[in-house]
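Have a look at the structure that comes next, please.
With one protein chain held back, the other chains of the complex are shown just where they sit.
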Amino acid sequence: MAVSSKSNLSSESVSWYQDQNLQATLIFITSLVVILGIWELGARLGFFAELMPTASATLVALWGWISNPFYDYGPNDKGIGWQLVVSLRRVILGFTISSLIAIPLGVYIGLSKVLSKAIDPYVQLLKPVSPLAWLPLGLGLLKNSEATALFVIAITSLWPTLINTKFGVSNVDPNYLDVARSLGASRWRIVWKVVLPSAAPNIIAGLRISIGIAWLVIVAAEMLIGGTGIGYFVWNEWNNLSITSIITAIVVVGMVGIVLDRFFAFWQDLVSFGRKV
Amino acid sequence: MTISSETHTALPATTTPVILENVQKIFPGKQNWIDRRLKRSTLGFIALEGINLQIQSNTFVSIIGPSGCGKSTLLNIVAGLSLPTSGSVFINGEPIRGPGPDRGIVFQNYALMPWMTVSDNIRFAVETVHPRMPLSNQRKLVQRYINLVGLDGAERKHPHELSGGMKQRVGLARALVIDPQILLMDEPFGALDALTRSYLQDEIQRIWQEELKTVIMITHSIEEALLLSDQIVMMSRGPAARIVSILDVPFPRPRHRDELDQYPHYHSLKAEMEHHLVQEARAVEESRI
Partner (left out) sequence: MVVLSPNLSSGISPQINNFQFQLNCPCGGDHLPQDHWSCMEDMPQTPAELIDDLVKMGLYTSESVDHARQLAQAELLDSLFLDNVAGSDPLKRQLCQELIQEAGGLDAALAAAFGPQATEFLGTTMQRGTFSRKQFLKQISVAAGLLAFGISTQATETAHGQGKPGGPLEKTKLRIGFIPITCATPILMSKPLGFYQKYGLDVELVKMPSWAAIRDSAIAGELDAYHMLSPMPISISLGLGSTTFPIRLASIENINGQAITVANKHKGKVKGPADFKGFRIGVPFPYSMHNLLIRYYLATGGLNPDKDVRITPVPPPDSVAKLSIGELDAMLMPDPFNQRAVFEKAGFIHMLSKELWTGHPCCAFAASKKWIDAHPNTFRAVNKAIIDGCGFSRNLVNRPRIAKAIAPRQFLNQPEAVVTAVLTGQFEDGLGNTRKDTNRIDFDPYPWQSFAYWISSQMVRWNFLPSQRARYQEIADQIFLTDAARALAKEVKQTPPNQDLRVEKLKFDTFDPKNATAYIKAQKTKYGV
């Protein structure tokens, strides 16, 4: 008996209002409009503090900053594009330093249970230290704001990479190790060809978390150290009580954070080969 | 027909590549003073007790027994991945010192490296065992075995793109490509559907006929054991599992699945195995309650 079907399966298409992506986008836009509307009304009617600007003023300021991002009127007044570049440069440098320390160290202690237990107290002690606490220490040791910023980024962002690397290395599927051992592979070969590739998704997951932290820290560090960068920009604008600029900075910082995260997510997917980390 | 574990007459006496003598395996419990203080100490678990086994070369041996009776442990000991607590294991007269390329292993859950392609996975074995072999030769060898297991066309695929059956064929190729003297298979077809399983059993038979090796295979399936093996080792339940008996399977080769029941002794062998397994399984369940 033939079964009649309501729709031709091979060319079944979802009507436009059922498309989930479209639905999500519509909800997002609507909610954004509502929030901006409440903000605008609230600011105009005085629900918020005096200093809080209206949504419209903020959007205008945001556009102003973004549409001319690379102007340069001297060291203390540059466009937001330059500030971002400066901050990104610091983040990338500090992050690279932290990764170069964290990954080899993580592999090393992941491979040795004894070492892992020995190092653990340091990790647990230093991991939760706030970047703001490292700042004066760094300045005292290094005597240079730029180096201090890099130091603070490095030391706060190395923990997730270290911990995730260690985890990835010490939790390699024992089957892989059995395969390699049964073939008589040397320790070095096992580490290089089995352990590291197996731990790669974990390592990159760690890097992904670390870059997020590094980006967070740089803004805070620059607010306290000054000079240039998006953190300095925020502080400078706060000096002028210009909240529109600060909100601009928040938006811009957030967007860059998303890009950084997506970058590492891409690599994580690439090395997972179907595994879920 | 049951034959004692001491003597065989079914096959010509040749070298005995695998000998286990009085092998015992105990997994230690948590006995240190901290655990004792915290009252969470566990006693050691005796997995295997008094295992005596001799396996002739080029014999296909199946090991069958209830779940958790230490079959995998036994296989690991022969593979060299695990050391016996007491007793000795000899391969070709030499005591085992650890794993080696003379024994190839096929794992139950394939154990393929996900980041390597099919040919890379197989080549990994070649390269590990023959590091000085030129790359082109390695590649040629790999291709031969890919063809052998019927996977040509899938060389560049990654494991996550393969079906279970394909993955196990890769595992098989990888185990065979190093030309091991002994092939160890731990429930190789356990995770596969019936059709794939049948297909692979036939492949195993074919391959084994082409390249004679000593094979030790763990299985849960009575039919599979009867189809493929020359001898069936039946183990008791754990703990302290031991070999209950070794059955000879005198059927001629090649064996066909649908004709299996026509071979003499098929039914008695099958009945004996079933009886044994059911008895052991029931005892295991009762001990758990």
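Per-chain numbering from 1; labels A and B assigned in written order.
Going forward, a residue touches a chain if its C-beta (ideal position, glycine included) is under 8 Å from a C-beta of that chain, and two chains touch if they have at least 3 such contacts.
The model shown is predicted, which means the values in this text are computed figures rather than measured ones.
The absent chain, not drawn in this view, touches the displayed chains A throughout the complex. From the options A:L150, A:M223, A:A249 or A:V271, the residue with contact to the chain not on display is A:M223. Of the candidate positions A:Y108, A:W238 or A:W267, contact with the unshown chain belongs to A:W238. Taking the whole complex into account, chain A touches the unshown chain at residues 49-51, 73-77, 136, 139-140, 143-145, 223-227, 232, 235-241.
Please note the rule applied: only the chains that are shown with their structure count from here on.
If you average the Cα atoms of chain A and of chain B, the two centres end up 48 Å apart.
Chain B contributes residues 79-81, 98-101, 103-105, 107, 109, 111, 113-116, 124-125, 128-129, 158-161, 174, 178 to its touches with chain A in the complex. Within the complex, the chain A residues that touch chain B are 173, 175-176, 178-185, 189, 193-194, 197-198, 200, 271-275.
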